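Let me begin by presenting the structure, written as structure tokens, before commenting on it.
With one protein chain held back, the other chains of the complex are shown just where they sit.
Residue numbering begins at 1 within each chain, and the chains themselves are lettered A, B and C in the order written.
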Amino acid sequence: MVPVDHYLWLSLALFTIGVIGVLTRRNVIIILMSIELILNAVNINLVAFSHMFGGVDGQVFAIFIITDAAAEAAVGLGIILAFFRNRETLLADEMDMLKW
Amino acid sequence: MSDPRGTELSNVSATVLGADEIILNMGPQHPSTHGVLRVKLKLDGERVVDSECIIGYLHRGVEKIAEHRSYQQFAPYVDRMDYVAAVSNGLGYCEAVEKLLGTEAPIRARVVRTILTELQRIASHLLWLGTHALDIGALTPVFYCFREREEILKIFEKYCGARLTTHAFRIGGLQYETYDGFEQDVKRFCDDFAHRIDEYETLLTENRIWVGRTKGVGILSAADAIALGVTGPVLRASGVKWDLRKAMPYAAYDQYKFEIPTRETGDTYDRYVVRMEEMRQSRLICLQAIENIPTGPIMARIGKVLKPPPGEVYHSIEAPKGELGYYIVSDGTTQPYRVRVRPPSFINLQAFDKMARGSLVADVVAIIGTIDIVLGEVDR
Amino acid sequence: MSHLLSPSIMRLVLPVIYAVVIVAVLPLLAGYIVLVERKVMADMQARLGPMRVGPHGLLQPIADAVKLLLKEDIIPDKADRLLFWLAPLVSVTMALLAYAALPIGPAFQIADLNIGLLFILAVSSLGIYGIVLGGWASNSHYSLLGALRSAAQLVSYETAAGLGLISALLLAGSLSMKDIVIAQYDQGIWFIFYVPIGFFIYMVGSIAETNRAPFDLPEAESELVAGYMTEYSGFRWSLYFLAEYANMIIVAGIATTLFLGGWLRPFASSHTALPGTSIELLDALPSLLVLGVALYCFYLAPRQPVKIQKLVMAMAGGLCLIIAGVLVGALFASPAVLQGIHGAFWFLAKVFAYIYFFLWFRFTFPRYRFDQLMRLGWRFLIPLALVNLIATATALLATREWGGSLFFYTVLADVVTLAVAMFLAKNDEVDSVVPVADGE
Partner (left out) sequence: MGLNSILFYFFAALAVGSAILMVTRRNVVHGAVYLITTLLATAGVFLLLQAEFLFITQVILYVGGIMVLFVFVIMLVNLDVSLLQYQFNRQRFVGGVLALALAAQLFIVIKMGKTSLFPQARVPEVLPKNTEAVADALFGRFMLPFEIASILLLVAMIGAVVMAKRRV
């Protein structure tokens, strides 16, 4: 039986890596993927607690988060495509114009 | 990389690399360019924005060779141009030289020539149909087409001993009498072919996928077709009723009744329908001709050494792929001074860019197929 | 000896045995499906097909396998070596993993998962990575275009196929593959008769998912050479090939389980015993069929031209005879053994029947164009599948609320769905005649 806090450590590790990715990388796709990683870390927490209390509420929330992630990925990738078409770059720090 | 952010680099490359335009090179060893045609496509996603046909991989200098051969010696060479319709090539050349000599083949020879040429037209169209369908992904018609084409090739073989590059005709007529049972063979083939062609049509004509793949694809308007000098089924599918067999009859075509099928839109489907109908009409011509082959000599009296008077001549026939013309200049010697061939495939290929622009990559294959090119003829 | 066969040990050992059997037999089976495909193709195209290696080409798959394994393994320059190596492995692993939940007989199943169907769908949807990464890693335009096409195609048709499956799931009320078959036994009818349109949608979707003609765009040989496989050769290529055929068997297996009654024989719920015995009439059918094949082999054997071919043909006959013997033997064994062996027979028979349809389509239809394929998927199949789903659910609800026969209501539902299908098809026709306009 794995203690609950071990799930939290795993989640924390993934969360931190995700945050580091978002804050330090330049490539927008990698940033978007890091956000997915953060969402995923949250899911681990939810499911671990859900298992701890023997219910499924946490899992339902995790499903909502996955839905969210899907929506976010779709719109985010759409934006990246549009961005790439217009600026022909994938670097976040070159997104410095408010309109084009 | 002095700048740690590398912005300079990215700015430079941005001008070099298009956002999503890529160059796709098809051929010269691509399975569906029917030989060694190379097509350079500029694609925007999957859509063609520009195309360029690069030819010449099969150039053998046929026209130049003619200048160093006597008129008879050059005759077999023309078979190697449109090698899937060798008989038609031979007919055009022989008639052109006959015209230059101011003579004409006897009527019996002309009728036999007509029969063989029409059989060759069917064979050529069958090969086109099979490969065209194969390009669009229908795997089965090609075998059916080859089955019938085989029958035609057998008739050729029995007649002159060769199947593909036949050299069936001679300047001034025919070298060989028809063999015993020639009429029966042709008749049997024609009777059989009537329902064979229906068989192909059940596989394709009404098939939703086939219609979807060919309708509205590679449209060529009548004006464009005329401007580009396109001839043959491609022209007729655009709605221009132009067929040299009717317009300037040669061989014995003036004796037979047949229709010139035309369509309006000029898309790939129309070209398909036109060629299918042409096969039917060719079959009818064969049947009419076989009924009554006149008796008489098969060779005009032209002598063994051909020395046409100085002068020039242009003679063209309706080959399976379009107008096949020979322009021959004679300087009075035994060898032509200059021979220039107007091959239908070469001219028709010009229309490719017109048809391909704005279509998808998958359509390019259909469009190459629908023009019905033979690279031996394009490159000569 | 007795402790070795105790149920708890067997529960651990049997799945391993099944897994080994499947992994060992599958390549051979795939090879023979290729042979069948070539033979069927030849028959439809008025020719003979492979005839040289073994009588009627019976040993052709083995020759092909040897050829493939001995071929030079080429990795293109500038290819991404790691992914180039990984991609075919992903493809084949995912294809094999799906077999874990496929019930070939009432007992012949590696794991009866609670979420069996979803598991199979999930793993087979992972197979796409093999294609996409392989296409990208090859560093070639042809491969990349093929891979992108296939990615788009798989994602769109998975949706349609999945929605088609759900109509059958509603009737079964379970996601466990085993329970779905048992539900069909209990209701006394294969689900294809309740939801024929769902079956049709799944069939089209599954053909597209396995990249078979007329949806074989990712590997359209006349357009993109061989699609994502262009740069692969030898062993890696054969892994892709294996994955493709393994996937074909998987989709056929899913269809068999959900719509065609899985391992059940026809009329499984009606029992008519042969007079004087406890053997049922229809249970004798498999043995007679295989016996027929065996006799045909023996009839052909002396007519083979070469001595060795006579021998191989006779061996093939002998093999059939042994199978027939096993099938007959099962008739007199316990019901569990009977169900197991005959179940596997019927399951495989249905799978092959389904695959035969795949081949039939392949040799009849031309290939779709990419945009047409997308239009068919998104604007015809998915709406139709949704309507079908709602109609089937309504039929179920009506049966529950008002009583009456489910069959009657499902027929009504099918009629409604068909009407919608006509409407959709008509709409589609209007669109498809319009020539391709420029994207401006």
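Some observations on this one:
Everything below uses one rule, namely that contacts are C-beta pairs under 8 Å (C-beta built on N, C-alpha and C of every residue); 3 or more make two chains touch, one makes a residue touch a chain.
The structure displayed is predicted, hence computed values, not measured ones.
Considering the whole complex, the residue from C:34, C:89, C:151 or C:393 that touches the absent chain is C:151. Residues of subunit A in touch with the missing chain: 1-2, 4-10, 12-27, 29-30, 32-34, 36-37, 40, 43-44, 47-48, 50-54, 56-57, 59-60, 62-64, 66-75, 77-82, 84-85, 89-93. Listed by residue number, the positions of subunit C touching the unshown chain are 80, 82-83, 86, 113-115, 118-119, 121-123, 125-126, 128-129, 132-133, 136, 144, 147-148, 151-152, 154-155, 158, 175, 439-440.
Simple rule for what comes next: only the chains that are shown with their structure count from here on.
Our note on geometry: subunit B versus subunit C, Cα centroid distance of 44 Å, whole angstroms.
Computed centre separation for the pair subunit A/subunit C is 36 angstrom, with centres defined by C-alpha atoms. By the touch criterion given at the top, residues 22, 24, 30-32, 44, 46-47, 133-140, 143-144, 147, 203-204, 207, 209-210, 212-213, 215-217, 219, 267, 358-365 of subunit B touch subunit C in their complex. Here subunit C touches subunit B in the complex through residues 41, 44-47, 141, 145, 213-214, 216-217, 220-225, 362-372, 432-436, 438-439, going by the rule given at the top.
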